[in-house]
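All protein chains but one are shown at their positions in the complex.
Then we have subunit A:
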Amino acid sequence: MLDVLTGFLEELRAAGVPVSLAEATDAARAVQVVPAADRAAFHQALAATLVKSPSHLPAFETAFAVYFAPRGAGVLGEDEGSEPEAASPNRGAASMGAPGDGGGPGAAQRPEDLAAALVRALLAGDQAAVAELARQAVARLSGMEPGRPVGGTYYLYRTLRQLDLASIEAQLLEALAGQAGQPTDGLRRRLLEDEVAERIEALRRAVQDEIRRLLVADRGAQALHRSVRQPLLEQVDFMHASAEELRALHRAIAPLSRRLAVRLARRRRQGREGRLDVRATLRASLSSGGVPVALHWRPPRPAKPELMVVADVSGSVASFARFTLLLLHALASQFSRVRSFVFIDGIDEVTDLLDRTEDPAEAARRVTTEADVVWLDGHSDYGHALTVFQERWGAEVSARTSLLILGDARSNYHTPEAEVLADLAARARHVYWLNPEPRAYWGTGDSVVGAYAPYCDQVVEVRNLAQLERFVADLA
């Protein structure tokens, strides 16, 4: 057991989930107090001891699914006769035969038959039957062959296409409607469709599990895990995030911005005068017969900050800009003292626009279409943007203001006008610069981040959520 666990821990660490020695020990103890045969409890015992943050859960689930894929009948490349135990009634179809192999007696022969059987199983909500049919479907339709370096998604796609998932879905909808009565309104129809979608998703997962199981048997868990490992959400590069990753980032940004707002708001609220330190006062009173002559105060806390965020929304940081806009929007909805500006070669204030638009995607759309950020040619000009910012809003930068600049400082060979930032920095409380580019590229080509750096409290590489988290944490 311990060996298995050690291997699994290595996989987890390789996927970026930090596991301390104490947690590894806890995991080993935990699996001993759950019943050995209970797979769900085993899974939960490992999850509870090894995963301490929701953002690590997907990586854990992938590693678990690969590493503890159920072993069973049906291995790639085995032909009918050589399979030792006759465990499954449909083992002919469940094992991977040579292409064109007819399958054993009793196995559903044609994709249509399989599909029909699946509809019945899905309708009855019979998970075991769905899993068994998924095995048969993969065996007959996926075209998997041993040793072929093809990813699981290819086989998944192939299997589902041959099963004709759309038709299964339609039949299931029909059948469920037949059971419950035809939906009489749009609401009922929607509820029914969502029910069908959930059951179809269960089928998709069953097929995926089976493909993964066969791939593990063929290639070994480690090799497979290496190929299916995905970067943790917190490691996804903002600059190259896919649409789906951006959506996930968007969900993750809400708690983060709340944290940032809590940080800032807390400082604000704690700005009132210090509180009485009762204990110190009392101790001192002992020397005056219990009369608290001298009152002792806890030290007062720092005064409230204001936040002005200035963000590059140009094409060179397109993904980053979409992300930035989400962050801006999230901040604006948490914290009333934030003012938001976007620029390319022109600059515009978008505080009100963000305030008025509740939906973040809509807000991002409106900022990109309505904000007046193009001055000449729509290529970033940091110098000009800063100069205009200075002219129009510079007077509002005070000793209580923190200035947060988001951008790659690639200014298309325009002059950086760093003295403008120097002037702003002299009046602001803090200047932070978040740069979405890898540090190694700073200062190369048209990057002028080096010109601005001397006037910033910090210039931080923020390419992913993890780095943003760290920045927020250090702000306190």
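The rule is short, and it goes like this: contacts are C-beta pairs under 8 Å (C-beta built on N, C-alpha and C of every residue); 3 or more make two chains touch, one makes a residue touch a chain; residues count from 1.
As a convention for this text, contacts and distances are computed from a predicted model.
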Chain excluded from display, named as in UniProt, from "Probable glycine dehydrogenase (decarboxylating) subunit 1", "Sugar ABC transporter ATP-binding protein", "C-type cytochrome" or "AAA family ATPase": "AAA family ATPase"
From A:Q44, A:Q127 or A:T444, residue that would touch the chain that is not displayed: A:Q44
Identified contact with the non-displayed chain, of A:R189, A:H414 or A:H430: A:R189
Contact with the hidden chain (one of A:P54, A:P70, A:G178 or A:G220): A:P54
Selected from A:Q235, A:S285 or A:N412 as touching the chain missing from the view: A:S285
Interface with the unshown chain - residue positions in subunit A: 20, 22-23, 26, 29-30, 33-35, 38, 40-41, 44-45, 47-49, 51-54, 57, 185-191, 194-195, 198, 255, 258-259, 262, 266, 269-270, 278-279, 282, 285-290, 292, 358-359, 361-362, 469, 473, 476
